[in-house]
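The structure's right below; bear with me while I get my questions together.
All protein chains but one are shown in place.
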Amino acid sequence: MVSHKIENIKLSQKGKNRVDWARQNMPILQSLKRRFSKTLPFREHKISICLHVEAKSAVWVETLMAGGAEVAITGSPGSTQDETAAYMVDKMGVEVFSWRAENYEEHMENARQVLKAGPTIISDNGGDLHFLLGENVDQTQSNSIIGATEETTSGATRLREELPNFNFPTIIINDTMAKRIVENRYGVGISVVDGIMRSTNIMLGGKTVVVIGYGYCGQGIAQRLRGLGAHVTVVDNTPLAQLEAHLEGFKTSTVEKALPNAHFIVTVTGRYHVIQARHFDLMRDGVILCNAGQNQFEMEIDTIYDQAERAREIRPNVEELILPSGKKFFLLARGNSVNLAAGDGNPIEIMDLGLSLQSLSLEFLASRADELVPGPQTVPWEIENSTVKAAISEWVG
Amino acid sequence: MVSHKIENIKLSQKGKNRVDWARQNMPILQSLKRRFSKTLPFREHKISICLHVEAKSAVWVETLMAGGAEVAITGSPGSTQDETAAYMVDKMGVEVFSWRAENYEEHMENARQVLKAGPTIISDNGGDLHFLLGENVDQTQSNSIIGATEETTSGATRLREELPNFNFPTIIINDTMAKRIVENRYGVGISVVDGIMRSTNIMLGGKTVVVIGYGYCGQGIAQRLRGLGAHVTVVDNTPLAQLEAHLEGFKTSTVEKALPNAHFIVTVTGRYHVIQARHFDLMRDGVILCNAGQNQFEMEIDTIYDQAERAREIRPNVEELILPSGKKFFLLARGNSVNLAAGDGNPIEIMDLGLSLQSLSLEFLASRADELVPGPQTVPWEIENSTVKAAISEWVG
Amino acid sequence: MVSHKIENIKLSQKGKNRVDWARQNMPILQSLKRRFSKTLPFREHKISICLHVEAKSAVWVETLMAGGAEVAITGSPGSTQDETAAYMVDKMGVEVFSWRAENYEEHMENARQVLKAGPTIISDNGGDLHFLLGENVDQTQSNSIIGATEETTSGATRLREELPNFNFPTIIINDTMAKRIVENRYGVGISVVDGIMRSTNIMLGGKTVVVIGYGYCGQGIAQRLRGLGAHVTVVDNTPLAQLEAHLEGFKTSTVEKALPNAHFIVTVTGRYHVIQARHFDLMRDGVILCNAGQNQFEMEIDTIYDQAERAREIRPNVEELILPSGKKFFLLARGNSVNLAAGDGNPIEIMDLGLSLQSLSLEFLASRADELVPGPQTVPWEIENSTVKAAISEWVG
Partner (left out) sequence: MVSHKIENIKLSQKGKNRVDWARQNMPILQSLKRRFSKTLPFREHKISICLHVEAKSAVWVETLMAGGAEVAITGSPGSTQDETAAYMVDKMGVEVFSWRAENYEEHMENARQVLKAGPTIISDNGGDLHFLLGENVDQTQSNSIIGATEETTSGATRLREELPNFNFPTIIINDTMAKRIVENRYGVGISVVDGIMRSTNIMLGGKTVVVIGYGYCGQGIAQRLRGLGAHVTVVDNTPLAQLEAHLEGFKTSTVEKALPNAHFIVTVTGRYHVIQARHFDLMRDGVILCNAGQNQFEMEIDTIYDQAERAREIRPNVEELILPSGKKFFLLARGNSVNLAAGDGNPIEIMDLGLSLQSLSLEFLASRADELVPGPQTVPWEIENSTVKAAISEWVG
């Protein structure tokens, strides 16, 4: 049995069903798997991954392993499916270091484990693996790494603005318009309404929902909410984003003016403390808050928990908080991304496209990393274009 | 402790949370409860109920009990929340006969129990209580009953076409345009997409979904699916319904022509065997089927199960069936109403309106049943109008 | 040359083009025409008609004449196409009494002329012909009439509530759900936005438009405006209509609260003085008003014209009015139905269905009027159903 640290390996069979279901809805990866099993692009490579440990990721890992890779993976706090982790260890032979209830410190320790596994390529999510490599000052770990990928906007920002330079190339998946449109606008849009509905059983039709942020994710969320009959107000400080929302038919406003009428508030800005403790005075009693951005920090959650007199989980992923004033509000999924933490994340097919971009970028690194300059860079156009064509072939026919 | 037959009374605290959450989103019932607690319209009445034993129903029962009623309740196979049942027995003092895993025979036996409790008024769902009363040939049970309500279309049809006459009035809640528009079109529309999304994690955007039936429920489902980006095809044999769907922008077709392109099929016709075993030859491999009508029988489920070579639950509420031809399909919630069986049923506020119609109809019966002719009849206009006004006051403000 | 009173018979060729264009988009009538030309249901009948004298009506009259009818027709103030009138007289041999600039008194005199033509059947619009028959106290005219049709809601109301009884049956076309859904919701919805856009060249996207009235016509208008990106507020005093609009995603309000934010106001209630002179104090400077109902009287137009200090037509069908306060507003089409007066009325195909209902109702009268009771009555179900089926066959294929 491979090295691992997970919740309970006996959950393996339940994990198998989940992965089977995901697999049959990920035909693009299946096609890559068939090709990789002949060309073996990852022979003699070890890929260390940070990504949500759930069924769709498992199907992706299968694809890489069919191409000859050894794989170690860690997840994120709150999003790990323990049964899928068990299946990956037990039946797939993946080194998994992750469990659902892990906290931030445990998560970072797990990330260290996947780096210790000795990767030649890394695939990062939010920049955590790069961050740890950067701490390793003599670069002993980096020296064996020929290249990397990074999935998210926030990881790209860390790499470009905060982290040290590395002596290998990092391909930023989120730089593609394919990911922004398909995954951010359409995937996130639909999985966020799913997460809200399943956690609350509250009527969205006729409700005033304030969506803060009108980037690709925010556009998708606003459109899908409207499609369910919600009365959507969009808040975005960028003038052109506001004007676009206005012409699209949405009411637009500022945070201060929008909050008093809101039944629901959704943050999706990628920015820090968009909703602050002081804003709670402006809200209705009984308002429901959730975050659809990558990070909990879009709301000033810690202060709010500190101030709350009482808190209880009234439904799974719905917490009732009561402030000293007696005002009550409801927070979904503790401010974590509501689609991942209170749902199953993006729809399976959407991740089939996103993880195919990943797979082809990793294949590209395996064969041509030495031709690339070090540092963050865009996905090659041919990879994006061929992935989109594969999606058309599977989805449109 | 009152008489009862439930899964496990220790689940009571968990049930309390669910009911608390529902209660704060049911302000119309809360307002009726305050009034009933003064006027006590149900003093000296025992109300026997058949309705889904879940949190929203519990809030309704609280309302009736505040008005002086004693209550006995049974549910439906598959939709009972065992924790809510426990709370109702333990903390509310309701006689509950229902558990989630009960089968049809057990359900009917439970229904007999609530009639044996000696009601003066009954509140029926699908006509089961009336059916049992009809079997009791000497009318010993009926004689103590002064009036009844019936929630659904299918119950109304049984009462009007199949069951014997009773010597008391039965008010048909579904006769109101308020229920048809608010609950059937908007409530069912949104809860069905919720049920599909949470059980499958499949992308609805871009998928070809065939909605069979374009009554109020079907209209709502088709609209909400379109609002999520699905490519909807509507099938309805009624010419005007087809024409309406066409002008609304939906592709329309026949069952035979529509099936080969479908990724999803949703039945919502109220009719028998709309999807038959022979239709499976026409379908894509891997199609997902679900039913949003009241009854499983809209698809020829039994024959299909008989024919299937293999069946396994691949995710909760998703069953994979493989036919002898090797063709595979996926059935949600075993063909039971996908919104109730794979979700939480209609949104809470929607049921606040529907159960307020029920409450006022029961109050009307308690005071004026003797003025009414026996047999099925429409909700008095004043009741419908005042309920709609209360909803406007709470929802629009 | 037949008897006639029109603007200018020399416009005949221009009228021919208009009628040719309409004809090729009215296949249902063409099919009836082929049948009628064999069965000659109107042989020995004279049909006197009151309806908008425009190309679509001309195609209908062709249909009746192919069935053996002689026809006399009058129109409505403001909607007559003088070139079509010329073509009908010159090439079709229809007795036409109508011109675009006719006033109300002239219109009524023209209506008297078509009755003097000696009809055996009449086809009325708004009840004007019935009104004149009712004035003819000795019933000399009525005695030759075996039956009638009436197109509109307002005509039906006059017949049922205000006019004397007649000794022949009158079939009310507007009683059909086919007309209400197809023509009122979808036809009027689209032709009203057409009329507004072509008369103003103003951006509807992002504009606050207040739609007063949420019946079938109002639903259609609100939906189409939203489809163009407008921010729609619905006003309707009927509670259920308001609730339906709210759940459909529209902001709802009262006249008083809605007016101050409106860029556009559209009335479509069928009621008298919904917008009153006193309301102008509440409106923005520069607001645009129009009416989509049958009658100008939904706004208190006369008082407003009296009060206006200045009025000028600043674009065709756009009048600028300046009140003593200096406040300015813009009135489209002098408050007449904006789709007819500032556009071409309902889309051609929509009237193909509506006028086929008329044709079959007239055929029914010609053969079976003596079996019917006198007075207003509904279109026979078979006629409605076969017309809807014909529309499906032509439109859906």
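Going in written order, the chains are labelled A, B and C, and every chain counts its residues from 1.
Heads up, the rule we're going with is that a residue touches a chain if its C-beta (ideal position, glycine included) is under 8 Å from a C-beta of that chain, and two chains touch if they have at least 3 such contacts.
It should be emphasised that the depicted structure is a prediction, and the values quoted were computed from it without experimental measurement.
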Original post:
Omitted chain: which shown chains does it touch?
Top reply: A, B, C
**OP:** Could you tell which one of A:H246, A:R271, A:R284 or A:R334 touches the chain left off the display?
**Re:** A:H246
Original post:
For the full complex, which residue in C:Q24, C:N143 or C:T378 touches the chain that was left out?
Top reply: C:Q24
**OP:** By the contact definition given up top, give the residues of chain C that touch the hidden chain.
**Re:** 17-18, 20-21, 24-25, 186-187, 189-190, 193-194, 197-198, 201-206, 224, 226-229, 286, 312-315, 318, 343-345, 347-350, 395-396
Subject >> chain A residues touching the omitted chain (full complex) >> reply: 177-178, 181-182, 185-186, 239-240, 242-244, 246-248, 252, 384-385, 388-389, 391-392, 395-396
Original post:
Which parts of chain B are in contact with the chain that was left out?
Top reply: 205-206, 226, 229-231, 246-249, 251
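By our rule, only the chains that are shown with their structure count from here on.
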Original post:
Expressed in ° and rounded to a multiple of 5, what is the rotation angle of the C-alpha superposition of chain A on chain B?
Top reply: 180
Original post:
Approximately how many whole Å separate the CA-defined centres of chain B and chain C?
Top reply: 43
Original post:
Which residues does chain C have that touch at least 2 chains other than itself?
Top reply: 246-248
